[in-house]
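Only one protein chain is missing; all other protein chains are in place.
We just call them A and B in the order they show up, numbering each chain from 1.
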Amino acid sequence: MKVPLRIPLLLAVLSVFILIFAVPPLRAADNLIKIGALLPISGPGSYFGVQDKQGVELALDGLKTGVNGYKFDVHYEDSACSPLPATQAAKRLLDQYQPDVVIGEECSDATLAVMPLMDQAKIPLLNAGSSSIKITDPGNPWTFRIMPNEVMQGVDLATNAYKRLNARTAVLLHENTNAGIGNAKVFADTFEKLGGKILEDIGFGRDVNDFTAIATRIAGLGSVDVIPTYTLEGQGLKITEALMQAGIVKGGGGKAIQLGAIWLPFGFEQKAGKAAIGYIRIVQFDPTDRRPLVHDFIQGFKAKFNGDPTHLNAHAYDQIMLIADVVKRGAKDAASIRDGLTATKDFAAVTGSVEFDKSNQNIKMDTVHYMETKPDLSWESLKWN
Amino acid sequence: MSDFSPIEASSRAAATTFITSRRLWFLVVVIAIGLLPLIFSSSYWRTNLIVCAINVLLAIGLDFVLGYAGQLNIGQSAFYGIGAYASTLLVMKLALPFWLAFALGVLISAIAGALLSLFAVRLRGHYLAIASLGFAVITYQILLNWISLTQGPLGIYAIAPPPAITLPWLPPIVFTNLANLFYLTAGFAVLVYFILDQLVRSPIGEALTAIREDELSAVSLGIDGPKWKTFAFAVSSAVAGAAGCFYASFVGTLVPDAFFITESFSILAMVIVGGMGTLIGPVFGAILLTMLPELLRGLGDLRLIVYGASVTLVVLFMPGGLVRARRLVARRAFRAGAKPEGHR
Partner (left out) sequence: MLTVVLQQGINGIVVGSLYVLVALGLTLIYGVLVQINFAHADIVTSGAFAAYFVAHLLSGNYFAGIVAALIVGGLLGYLINAGIFAPLRERGGELLPLIATIGVSIMLQNAMLLLFGPIPYAFDTPYSNKVIRFGSLFFTTQSLLIILVSGATIALLYAFLKFTFLGKALRAVSQDRETAALMGINPNILIMLTFIIASALAGMSGALLGPVLVLTPFAGTSVIVKAFAIVIIGGFGNVEGTIIAGLIVGLIESYTTQFLDPGLIDIVVFALLLVMLAVRPTGLIAEKRAENV
């Protein structure tokens, strides 16, 4: 069949489009630190990207006059929380924008997929969202993570549950994702090694809306001391409500304490109501933290965005501020930024302090804050770290 | 230019020279493929070219069963995923050589496709569509939940690209070089296109078309419906499985989410937009719908809305797809002039 001429013409037009819509020509690299942001902006992952962007914008506001004579520029590419789109976005970023440093991604699979690219291009990647241990173990010399990984959190949480809360039985609840499964496993291993018993390990898909059946199953197990829950705020809310309705957790008249890790933002209590009473969890960002740095951050965020900041906003803010600090210490390009990051000692971030170990993991445990929800729905910092 | 003019037909029959228009187009395509990575030399665009080649494979595979055999298969993502996981696991767990694992991966996908067809042999239209969708959902859930086998959401990482090929007198062709990987995938796509094209022009193709148009009559003519439908499914899934193998060794990372059912819809859209049942149409559909989201990145938040709108608009206004649009317009103009009275 003869192909109409129209088709090759269309492809030629498309090629012209490529040139028009490509990233605008790069400005001279003098006195400009280019920060690439590889974040999920489309699809359900945009939950992260939207909030990260807010944190970045807030940080940039404070850096308008530059640091050490260098100004900062940020360019976003949509990595969609998944390996192939993340790879494509990363390549586009590296080829066309040529950043000095990249922040991202949020989802562990996507981060793991782009790490080799950054390594090859010799551009430092600063991550604050993926908990998989593989990112820093084995990791690579160009990837840095400022948030505590699943091992740091899980071991600490399980130990505290066993020792401070005297928990001996646990039911694990987690979303069936890399982060959910990974975190649950670390808790289980540590808890069992201490002598505790995992009654059940319940994983659920991201498309589950109704958790009454799961709550019923847990209720049927009899007495449970703690329920470590690893999921995002949407499903987290439904779980907490269901656990209350089934009378399992303290908020519903039961005894069990829900434990959590970093995924639930401040404001969760207001949505969950009294179902959240007694919830103890690790948070990355403690809004009751008394440091002036944190206070200023909260005020600045409220003024700009008319709401309370979440840990996602805080992480993104910290990433930019850490880069600014490295520049203040004399870095000006990819290699020196990498070296500057490696040398970071006790950097004061909104989420805690930053100091990287040999595998480029931030080992400061003051990034692991424990909070408990009080009966008036406020947070009390437990000061366990 | 119509295919019906007697003068054209006879002159074409007479011109059985070596240089036919089809062979000329074939040469053009090969040259174009050779030049593309040289024109688009950045890592980013070469990556996109490889994704295009993989999508072309997926699209022509689907068109074979959908456009030619008329079977409403919207479960293509399942075979894509089976091929990717099968070949990768064979290499990683059984240490099989890459190309053997590739062949086995393709075979396993083909068998899966044949099984689906045998199961669904009596189903038609929407029923078949939903059965294939159900099969795709089950496959995805198995990939996701059978963690001891597939690693599930934890993912498989550091998947090696195809091993270097050493030909005599030449330096080894290494596939960490994106241009070489593109030549490999695009070359394979051209090969598959050629094979499918031959199949379609053969008596097998006629049997499939007969089944598509009117299965009962075809059976009455002695065509074995179930056998050829199964054949079409097997071929189509084999091609999808091959695409999966390339996907895995190209991206280097394998997660079940890459084979969610929305992937089936993307492939389907490529076939429809390009022109179902033409084999060349899906090639253009695949190229267009792969490049469009990348080109639209400049639009930021509006990107996917424009993408969705484009698909809808093409279906509404060019239902035969890009390659048939002109003919359709001509036919409509003809019909508008000669519409019989009282016919709605």
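Assume a contact is a pair of C-beta atoms (placed from the backbone, for glycine too) under 8 Å apart; a residue touches a chain by one contact, two chains touch by 3 or more.
Source: prediction; values computed, not measured.
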Per the touch definition above, residue among B:111, B:142 or B:160 touching the missing chain: B:142
Contact partner of the left-out chain, one of B:269, B:286 or B:323: B:269
Contact partner of the left-out chain, one of A:271, A:329 or A:374: A:271
Candidate in contact with the missing chain, chosen from B:56, B:69 or B:120: B:120
Residues from chain A at the interface with the omitted partner, ascending: 42-47, 49-51, 176, 202-210, 212-214, 216-217, 219-220, 233-235, 237-238, 241, 245-247, 271, 273
Contact set of chain B toward the excluded chain (per top definition): 66, 72, 119-120, 122-127, 129-131, 133-135, 137-138, 141-142, 144-145, 215-216, 261, 265, 268-269, 272, 276, 301-302, 304-305, 307-313, 315-316, 319
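The rule is simple: only the chains that are shown with their structure count from here on.
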Chain A and chain B, separation of their C-alpha mean positions in angstrom: 37
Chain B partner contacts - residues on chain A that touch it in the complex: 1-4, 6-7, 10-11, 14, 17-18, 21, 41-42, 77-78, 82-84, 87-88, 91-92, 94-96, 108-109, 112-113, 116, 134, 176-178, 180-182, 205
Complex contact set, residues of chain B against chain A: 1, 21, 25, 42-45, 47-48, 51, 144-145, 147, 152-155, 157, 247, 251-255, 257-258, 278, 280, 284, 287-288, 291, 294-298, 300-301, 303-304, 322-323, 325-326
